[in-house]
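Shown here: the complex without one of its protein chains, the others still in place.
Let's turn to chain A:
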Amino acid sequence: MSDVSFVRTEMLPEKEPPASEVGILGWIRHNLFSSWLNAILTLAALYLIYYALSNILSWTFESVWNANSLSECREIMMATWGDTHGHACWGVIKDRWLQLLYGFYPPYPAHPDATWSNPPETGGWPAYFRPNLTFILLLVSIAPVLFTKAPRKLLFVTAAYPFLLPWLMWGGSIWGPLMVAAGFAIGYFVYKLALPAAGSLTALILAIVLPILWWLFASGPVAVAIDSVIPIGIEPVQSRDFGGFMLAILLGVVAIGVSLPIGIVLALGRQSDLMIVKYLCVGFIEFIRGVPLITLLFVASLLLNLFLPPGTNFDIILRVMIMMTLFSAAYMAEVIRGGLAALPRGQYEGADSLGLNYWQAQRLIIMPQALKISIPGIVSTFIGIFKDTTLVSIIGLFDVIGLTNGIRADTAWNGVYWELFAFIGVLFFVVCFSMSRYSMYLERKLQTGHR
């Protein structure tokens, strides 16, 4: 019998790991004190955290809430702590939080003289009812999109929301948004009617061209005509009154919601075999990505008027929305192209070999996987464009950043910086962090075992 011969007669059972490998002690040993260098770094880091937190926390919580001006704040600080440094003056937020949130949007649009502190005597809707309702409806309408567990019937709210949002925010006649919605219905019915008679391509072209003609030439006059017979409407609010964090949400929601589908189309167009489509998409993406957003916003606010026929009143917020959407769509297209490139060729071949046509393959096989791969990039783009909405302060819109200048221009609050920007930072952080957490949740949910 040779030395190398060996036969196992029974398989070894699994054993418990040693105590130093598991539990809290094991974790601390492994992660914080695994060597002398790590131990020193851990202690240094702990001290830094303590130092930063002790200053920030005392500034935040040893603070003045009840003051009507910065000088009053300082008097209270002197009286309480003996110095004016290291204490926040939250009085400015208490005084101006409604403005920071809503800008100059009237709290009671039907009563222009009424203010928050001086409500109209004849009841009606509560203050800021319309923007608040729009925000609540926003949450309701994105719930079924974000969470599969939400009731499917809420999708009707989602479908109606693009028309409800402008009506609730800007007010005016209900017939305008309804006639715009009617354009989509026209497209749908034209497609249904033309499909059996004229074939799918002609039907598709008709279903795109006819609604556009309707929107350009008919929907406006028809809305006015119906409104003169059956006037249903709410008090209009001017775009110049829009502002505050509300404006950031408004611009962000539109840019995010519209740029994703446009980005998908651009990404597919960039991969297309049709030369003209391909180079149009490449040209658009490269142009938009090569230009700073602020340039596009200046174009929207100043230059666009030069190209439009005189007398056209093209709303400034709408112009900004279009620019931000296009900007974000170009980035989105590149992120999604990355997802498409990461898919193995076999997925296309698998779909082809089963006889799925191009659009079926894209919708059922390619896009669900490409979008899943691109989730981190897509959400980064969302977060980026949401924060970029603050740039509109430069072209004279009163978003939160623009308002801080206005607030400091008031003699009572001249010199307040930290508190305002801390408040704005918290507002943005809450929204952006939620988006980031949602993307992680979605990635976990869509995880279907590794390939």
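The definition used in the following text is that a contact is a pair of C-beta atoms (placed from the backbone, for glycine too) under 8 Å apart; a residue touches a chain by one contact, two chains touch by 3 or more; residues count from 1.
What we mean here is this: contacts and distances are computed from a predicted model.
The chain that is not shown carries the UniProt protein name "Glutamine transport ATP-binding protein GlnQ", picked from "Nitric oxide reductase subunit B", "Cytochrome c-type biogenesis protein CcmF", "Sarcosine oxidase subunit delta" or "Glutamine transport ATP-binding protein GlnQ". One of A:Thr9, A:Ser35, A:Thr312 or A:Thr448 touches the chain omitted from the figure, and that residue is A:Thr448.
Looking at A:Gly86, A:Gly283, A:Gly350 or A:Gly425, the residue that reaches the missing chain in the full complex is A:Gly350. Residues of chain A that touch the chain left out of view are 344, 346-347, 349-357, 360, 364-365, 368-369, 372, 446, 448-451.
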